[in-house]
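Of the protein chains in this complex, one is absent; all others appear in place.
A, B and C label the chains in the order they appear, each numbered from 1.
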Amino acid sequence: MQHKILKNLFIFLVFFFLYLPILVLVVFSFNTSRMNIVFEGFTFDWYKVLFENRSLLEAFKNTMIVSLVSTLCSTIVGTLSAYVLHRYNFFGKKLIVKLLYIPIVIPEIVLGISLLSIYTLMKLDLGMFTLILSHIAFSIPYVIISVKSVLTQLNPQMEDAAKDLGANAFHVFWNVILPNLVPGIISGAMLAFTLSLDDVVISYFTAGPGSNTLPLKIYSMIKTGITPDVNALSTIILVFTLFILILVSIKQMRKIKKEARV
Amino acid sequence: MNRIFKRLASLPISFYCLLLILLPLVYIFFLSFLKSDSYGGFTYVFTLQNYLKLFDVVYLKVFAQSFFIAFITTVICILISYPFCLFVNEKSKMVQSILMTLVILPFLTNSLIRTYGWMVLLRKEGIINTILLNFHIIKEPLSLMYNNLGIIIGMVYTLLPFMILPLYSSISKIDPRYIEAAKDLGASKLTIFFKIIVPLTVSGLFNGVLMVFIPCIGYFFISDLLGGGKLMLLGNLIKNQFLTARDWPFGAAISIALLLVTYLLVRIYRKSGGEMDDLGGL
Amino acid sequence: MESKVIVKLENVSKSYGTKNVVKNFNLEVYEGEIVTFLGPSGCGKTTVLRMISGLEPVTSGKIFIDGKDMNGIEAMDREVNTIFQSYALFPHLSVYDNIAFGLKMKKEKKGNIQKKVKEMLKLVNLQGYEKRLPHELSGGEQQRVAIARALINKPKVLLLDEPLSALDKKLKKQMRVELKELQQKLGITFIYVTHDQSEALSLSDRILLMRNGSIIQLATPYELYEHPKSKFAADFIGDANIFTGEILGVSKGLANVLIDDTFHIILKDDGYQKGESVTIVIRPENMNVTTVNKEYNLLDVEMKNYSYDGAYYTVFAKSSLKKDLKLLLTKEKFANIQNKKIWKVFFDFDDMVVIRGNK
Partner (left out) sequence: MKKIVCLLLLLFLVTGCSSNNENVLNVLNWSSYIPDEVIRAFEEETGIIVNYSTYSSNEELLAKISSAKTGTYDLIFPSDYMVELMIKRDLLEKMDTSLLENVSNLKEEYLGLEFDVNNEYSLPFLATTIVIAVNRDHVTDPISSYNDLLNEKFKNNIVLLDDQRIVIGMANQALGYSMNDVNATHLDNARDWLLTLKKNVKAFDSDSPKTFLITNEVDIGVMWNAEAALALQSNPNIEIIYPLENGALSLDNYAIVKGSKNTENAYKFIDYLLRADVMKTIIEEYPYINVNMETEKILDSSYLENPAANIPEEIIAKNEMVENIGSDISKYDRLWAEIK
């Protein structure tokens, strides 16, 4: 019995550790005091300040563009590639399969500087384009792995059946394989999106003028002093993420229930 | 038609691997053998000077500091994650999945913002010190950040889920009958842990080690924000070479050294029976 | 009446690397018949089927369907359709869309498709199931959707790859009947792959017995059962007592075979040479229990154990021979021997199938 209490206490402490800084930020985003030490009074002022900060909103817009575009591109390329790598043999496939793990395991900073060097070599303007390209670069492998895990579970005879019924290679992929990959594609895209949304290190090296992203902006805000509007911003981001997560899990619950009924 | 589809469909991935993975790394490798000129560029002269420079005591110290921080962070993550995962694994399936979602949740918010939350907590007049002072637990405020402690707290916090998730996934796969059998045969709890649980979760463990140790070396922003810029880590050193000192060849050489370390860890992970596909999955 | 040859295989071989999976295969399948490829798993029967359907290219040799050389023609353009072992229904498509898939690929008009799907659903008795998804169907229903999905394309030949293996025993027997009825109704040629000999015997017009990528025997079920041409065929199809021995001598139209150095069997002479090896096959139901004293082919046996399946007793008996004997006895015959310790079995000339050689 005592054991159980101790175990639960340990679990609780770990969660306390995980949630403490977030809790602090949320609470103090409503604090009238600038110094964050004692809670002096309730206010929405920091939210107002936040929405008047044009460069922050600009950074938010940039982040959304970069994340959405890079997620879209990496999801398309990743899904197609996962299928191609699963289904076909072609020149260089073995090498490609090995290379794909590199962006996942190498330190982000090395990926960042190597991309920066290559952009300089190719005389590319640092900006939204290079930023999106870099985000695509680190997202694709995650999408591929996620889609691959669903692909390997598909009935391999399904593809034969489609061919047998007169489908060509494109139709096999589009009409038969793709619809069955949807769960893998969604989770891959979600992973790519969150990674892109939160990326600091790679963006730090590959962003240029006019392509400041939210994490970079927050980084410079934190570095230049105490700004309670950062608290307000983090609260908004937190609520937003929670909202999406709850939506997703409700949808999943419904699906599970529906399947259970059948 | 079918051949055309195959060709077309394999193009994007080939281009991607070639242009965004292989080329940058080959170029960095190439750069690392070039001679840097003062302030700025590099000349196309072959030299090993950049690698020799790595063995300068000053830079060896930076390696040592980085690995020390990464090592301590990894050990702490392991010490937290094992009991946590084991205890969570004892709960019902429903509770388990809720708890694991709760582990992931904070990491869907911005990592810098969370780091900032720690700054608010750990400052000299921050929340923790204020509370401890008010309850007269301490007389002088504790130095919780702008030192190694701050860096390690930040690193552990940011990287903990990368240890918990793979470890949990391999612990939850252990057949409980093994543990029952061991108990039946009179094994003590410690024996069960070291002789059964650890060997069965070794690939999950190394997965976690890989995903904690390596990023730890490169996360310059945590040592910048929580370390007060006093401790130079490899990430900061590389960043300086590329963004301030502008000695790209030397920065490239450090990166190659870092890649070697990464490769070594990946080999160990593969030896432990780990699958590449299990890496980096949140 | 000589039927038209619908599928013809000429020296077809298939190898993966250095491994030859199908060796020099020659076969003619006639229009409207059911030919079954029977053999143990890994014998290459599915590979032959996949080569006919075009899902697997041939390594050498030629395949003709309805007289046309299929070389270079892909699966999608061949007028054959397959029913897969796992049915391979598309899980994301409804019953209707599954069945309509082939027609949609051929870009048929919507109205046409609707009409044809309706006909098919009626044919396989699945009216009203249009909107269901495959995972909402039972195994038998899924099977029928798979059949409808293949038949709607009016294939010249329907290829069936172990179509019943996923069903339970009772459903299997029912579907066997349904399949046969369907085939008779439509008159489509079936090429059927199975490793289940009873399925093959009950369904087929002809059975092609395969082993290690080669044809062992191609014959009607009756021929194959009653006159197996090899020890393997005898053993694989139905139960059999098999004895291998050597001809000791031939005289007066009779041949003397020694089995296991102890027991002599007398056969009708068929031009045997002295010293030749022969294999003798006797089906369990042809083993005669006798009380009459004969001069030859009588073996003393002792019951070891038995089982009863409702109609017959299966008896295992010990004798001087190395292998136990297996007998299938009616209740009356079993009653005769039940209490005897030693009794006799008689090997009649007509009940023995003799295979020259010992292979």
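By definition in this document, a residue touches a chain if its C-beta (ideal position, glycine included) is under 8 Å from a C-beta of that chain, and two chains touch if they have at least 3 such contacts.
Predicted model, so just to flag it, every value in this text is computed and none were measured.
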| item | value |
| --- | --- |
| Displayed chains contacting the withheld chain | A, B |
| Residues from chain A at the interface with the omitted partner, ascending | 35, 53-55, 61-62, 64-65, 68-69, 72, 116, 120, 123-128, 208-210, 212, 220, 223-226 |
| Residues from chain B at the interface with the omitted partner, ascending | 38-41, 56, 58-59, 61-62, 123-125, 143, 146, 228-232, 237, 242-247 |
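Everything that follows uses one rule, which is that only the chains that are shown with their structure count from here on.
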| item | value |
| --- | --- |
| Chain centre separation in whole Å, for chain B relative to chain A (CA means) | 18 |
| Between chain C and chain A, distance of the C-alpha-averaged centres to the nearest whole Å | 56 |
| Sites on chain A at which at least two other chains make contact | 168 |
| In chain C, residues with contacts to at least two other chains | 74 |
| Of chain B, residues touching chain A in the complex | 1-2, 5-6, 9-10, 12-14, 16-17, 19-25, 27-28, 31, 80, 83-84, 87-88, 90, 99, 101-103, 105-106, 108-121, 125-127, 130, 157, 160, 210, 214-215, 217-221, 224-225, 235, 238-239, 242-243, 248, 251-252, 255, 258-259, 262, 266, 276-277, 279-282 |
| List of chain A residues in touch with chain C within their complex | 155, 157-158, 160-168, 171, 175-176, 179-180, 262 |
| Parts of chain C lying in touch with chain A, wherever the complex brings them together | 50, 53-55, 74-77, 80-82, 84-86, 88-93, 101-102, 105-106, 135-136, 149-150, 153 |
